[in-house]
Structures are given as C-alpha cells and as structure tokens.
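What you see is the complex with one protein chain gone and the rest in place.
So that you can tell them apart, the chains are marked A and B in the order they are listed, and the count of residues begins at 1 in each.
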Amino acid sequence: MKRAMHLNLLGVYAIFIVALLYGPVLLLPMFSFNDSIYIAFPLKGFTTKWYQEMATNSALLAALMNSLKVGIGVAIVSTVLGLTAAKAVIRHRLPGKTQIVGMIMLPLLLPSLFLGIALLIILRKVFSVDLSLWTIGAGHVLICMPFSMLILIARLEGFDKSLEEASLDLGENAWGTFWHVTFPLALPGVISSLLLSFTTSLDEFVIAFFLGGNDTTLPLFIWSQLRFPAKLPGVLALGSCILVLSIVIVVLAEVVRRRGVQSSKPTVF
Amino acid sequence: MASVTGGPLVGHARSRPLSQRFRALLLRSEALRGYILLTPTLLVMFLLLVVPLCGMIAFSFFTQVYFDIDFTLTLKNYWSIIKPGAGNTYLGIPFPFETPVYTILLVKSLLMSLVATSVIVLMAYPMAYFIAFRATNHKFLWLVLITVPLWTSYLLRVFAWKVILGHNGVLNSGLISIGVIEEPLGFLLYNPAAVIITLTHAWLAFAILPIYVSLEKIDRSLLEAATDLGDSKLIRFLRVTLPLSLPGVISSALMVFIPTVGDYVTPAQVGGTSGIMIGTIIQRQFGAANNWPLGSALSIFMMLAVTAIVCLFLWGVGNDRIKARGA
Partner (left out) sequence: MVNNEDSVISLRGVAKHFGAVRAVDDVSFEIRRGEFFSLLGPSGCGKTTLLRLLAGFDFPTQGEILIDGQPMSSVPPYKRPTNTVFQSYAIFPHLSVAENIGYGLRKKGLSKRELAESVHQALEQMKLAGYGSRAAHQLSGGHRQRVALARALVCRPKVLLLDEPLGALDRKLREAMQIELRQLQRSVGITFVFVTHDQEEALSLSDRIAVMSKGRVLQIDSAARLYEVPNCRLVADFIGSMNFFDGSIKCVDNGHVIVDVGPAGSLCVPKIQKNVELGAEVTVAVRPEKVHIEWRAPKPKGNAIVGRIADESYLGDRSHYYVEVPGMIRRVCVAHQNAERFRRSIESHGRQVWLTWSTESAVLLPRE
C-alpha cells in the first residue's frame, strides 16, 4: 500500500515535469490559431491567417532558405568530422585520447555567447572575413560536432571491432571496409547525427546573431520581429512551424538511434 | 638469430621509395592512422576554437580608441573593470569600484545562475530517479519525452515565457478572465525572478539526462545488498543511491551553471532593466558600445570567475567525499 503510494507520488511528479517542459512551449501553437493580435485569454476564434501571412512573407522565406542551407551544410560537415573522429577514438589505440576528446567536447560546456564573440573577433579583426551564412555555418559546426561525435561514438561502440577486421581479413581494403561494413552499421548513428545537427543549427540563435552580418536565419528573423507587437502572431505561427519540425526531426532521430542500438545486439549471446 | 631479425628489414625499407615507406609505416602504426583520421576534426577545432580563444585573449589586452584599435598590450581593460572608486552597494554588499556595474552584474549573474542551477538540479533529480527506477515499461517513451525539448529552439522557449508573463500576457489575462484578479499583475515580467523561472524551464531537460545516466548505471544488486544488510529505503537512498549518482548530479550542475552565467537572450527578453546580466553588457560592447577589447576582457573576466567557482565547487565536493570516506 505504502509502496504503491510512493510510486504514484513520483509518477505524478514526472507527469508534472513533462507538463512543465511542454506546457509553455505548446502555448505558441495554440495562440497561433487565435484570431487576435493580442496573445491573451480569452481566445477569440480560430484562424489560419497568420500562417497564410507567413507564407507570403518574402523576408521570412529568404530566412527559411538561409536556415535550410546552413542547416544542411552544417549537418553534413559535422557528421563527417564527427564520424572520422569517433572512428579514430574508438577503433585506434591513441596516446592522449582523453585530452583530445575533452577538447572536442569543450564547446558543449562554454556559453555560446563566449564562442560567438571569440569567433567574431577572429573572423572580423584578424582574417577580415565578411560575415555571411558561411561564418554562421562555421560557428554551428563548432557546436554540432561534439554532439555528432558523441552519437557516433556510442554507435561505433555498439558493434565489435572484429567486424571491420573480418572485412579486412576477407580481402577488402580499408576504404572498402568502411563502405561495406562500418558505414552501413553506423548508419542509424549517422542519420541521427545528421538530423540532430540540422535541428541544432536551425534553432541556434546566439552564434548566428554574432556571425550573421546581413544574412538572416529563421531565429534571427524571429528576433527582429519580437520588437513589433503587431508581428507577434506571425512569430507564433512561424515558431510553431519550427517547433513541429524540430520535434518531428528529433523524435525521428531518437527512434532511429535507439532502434539501431537494439537491432545490433546479438540475439544469441 | 638477433642479427636476422632487425638487419634485412631495415635495409629493405631503406631501398624503397618514400611513398612506399610511408605506406608501410601507416600500415604498421595504428596510432598514426588514428591521428590522420583525427586530423580534419582537430584542424577544424583548432581553427574554430583554439585560434579564436587566443584571439580573444589577445584582444582583451588591446584598447579601443574611438573607431580604431590600439594594438599596444595593456591591462587597461581589466583595470577599468576593477579600478577602485566611490562605488556602489548592491544587496548590501559594497562594490568600491569606479565602474561598479561590471562587478555588480557579474556577482548578480553568478547568483542568479546558482539559484537557477540549484532549482533545476533539485527538480531534475526526482524525474531522473523516476525514469531510472520506476518507468520500467515505458522508459524509451519517457526518455524521448525529455530529450525532445532539449533540441527545440531556445529562443522560442524563452519567448514562450515572455508571452506567459507579459502585462497583457497569458497568465494575467487568464487570471482576469476567470476572475481571480481585476488588474494585470505588473511584477511578473522584467525582473530577476522572471529570468530565473525562464532559465529553469529552458535548462531543466538538460539536467535530467546526466543524472538519469548515473542512476541507470548503478548496479541494482548494490541496492539489494543494502536492503539485505538492513537499510531502510530512505537510509539506502542516502547511503547508496545518492552517493553513487553524485557524478551525474555534478555534471548536470556544471552543464547548467556554466552556460547560463553567460546567457543574454533570456535577460534581454524577460529580464527588463532589473534582470540584466553580465551577458547583456558583454553583448553591448560588440553592438552599440562598440568596445571589442573591453568586451573581450569582460568575457574572460566572466569565464575566470565561473572557472573559479566551478573549481571551488569540485574541490568542495571532493573534500566532502574524502571526509565521508574517512568517517
């Protein structure tokens, strides 16, 4: 009896936390369908006009295109770099491995303001690079690569080194082994890394803010709109779209990643 | 025998062209292959992390002269942060500096982050405990549920709180429409509390995962052993579960504390003038104030303070553990 109550209390708490995590964010889609310029109760009526307005806003569409470009580029670069690094760290005996991994993980710990400023200084004042989508991409690679590497390390640890050795043993060289064995087996991790890097880049604001120059990504566009109360419903609609997209991608990535882990477990041993 | 082993091999290698010798070396040295694989990643990290950080440190020793940078190395920026003067008091603490705003904001940011971090870790622990020990059938679902918010836009999560706490916002209008209050409550938005609430919400999911991982790693037979040796549930939790999950708690705390000190999105959106943090003023140096060297110095000043607190914290935790072991 006492045990059951204990369980219930924790369960109720867990539901409360999930509600707390999702509740405020879910207000955005709710009010994005509200037929009022004020984001306030009571709800006035259902409308999709904010979404229609959004679809015709050329500045927004340009920002969307920019975000997609940066996101796709960042996803590919950080996944490739993460995969090579993960393979080096997991499959090779390397002196100084811990320090190397630690350094690659460092951007996860540093405030993005700090990273953004450091990159801004070096790019503008030392290399005199013009700020553009390229500089945003560089900044995003810095923060996405550690995630990619973590995901792919977990994935490579999920299958035995002897599979790659077996391929070498059976006559495939290192390159053939990578494409015939390592890559197919790491694929769930690769997909997961691509998706998560993409969303991270899509949603990232601070680094884009410092390194964007005149180019605008979606979060920068949203930031620019926040000053105008009249634009808020439009921001809600846009935010809702980004939110839904992010959630779909993340759930997909998680499912792929965890499925992959399960399927590679040998059933016999 | 010994002469057979080394001799011909070396001679053989010497007579071959360089490319072949390199290939042979590559084949034989696992570490070399590993480093070559790592090279692109390390190069990128070097260019995007090491070089910029060095640049930032260098910049903090330069000075801004109107629109130009004076490249003579000087400690002026740091001196301007801690130069003694008439000062001001904040929270009853005197800040006897010529420009006390920097130090005041730093202390305030650290305090706000500490409060937010403590609240977050306290809230995250039971949730992580629930997923690790109670959510046996739907663990995957729970994990996805807390992972998803990690990846959603930080900006939008902050924005949601602005919408909720605003003067004509969701909370006020909601309370008015159900008749709890008549006038909107003015104290909800634009203060440190609003910043802390928003930070807590935005970083909570981050803190759950490391704690969960450390709880999940605990060998269940240890808990059975503790019960077997006569510990009650509470005592068992305090003596076995909590100490073993401490690494997770520590890494959660650090993962939340370090980035939040430098946050400027949250104070800019929900902090108002009283909720301003050190990040805001750093950002200003790169925007309106246009004093990049001072901005660099402030950033480094901030990171030094954060590092000092983290070291102090880790030292304290380590000390505690040694004491606990001794007892």
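Methods note: a residue touches a chain if its C-beta (ideal position, glycine included) is under 8 Å from a C-beta of that chain, and two chains touch if they have at least 3 such contacts.
Computed from a prediction, not measured in an experiment: that's the story for all the values here.
Checked against the full complex, the one of A:35, A:130 or A:160 touching the unshown chain is A:160.
Note on the undisplayed chain: of the listed residues A:120, A:181 or A:235, the one touching it is A:181. Note that of B:23, B:83, B:138 or B:167, the residue touching the chain absent from this view is B:23. Where chain A meets the omitted chain, the residues involved are 93, 159-160, 162-163, 165-173, 180-181, 184-185, 263-264, 266-269. Touch with the hidden chain on the side of chain B covers residues 1-2, 4-6, 9, 12, 20, 23-24, 27-28, 30.
Here is the rule we go by: only the chains that are shown with their structure count from here on.
Mean C-alpha positions place chain A and chain B at a centre distance of 17 Å.
On chain B, the positions that touch chain A within their shared complex are 30-31, 33-35, 37-38, 40-42, 44-45, 48-49, 51-53, 55-56, 59, 69, 123, 126-127, 129-131, 134-135, 140, 142-157, 159-164, 166, 168-170, 172-174, 176-177, 201, 204-205, 208, 254-255, 258-265, 269, 279, 282-283, 286, 292, 295-296, 299, 302-303. By the touch criterion stated above, chain A contacts chain B in their complex at residues 7, 10-11, 13-14, 17-18, 20-22, 24-25, 27-28, 31, 38-42, 80-82, 84-85, 87-89, 91-95, 100, 103-104, 106-115, 117-122, 125-126, 138-139, 141-142, 145, 149, 196, 199-200, 202-206, 210, 219, 222-223, 226, 232, 235-236, 239, 242-243, 246-247, 249-251, 254-255, 258.
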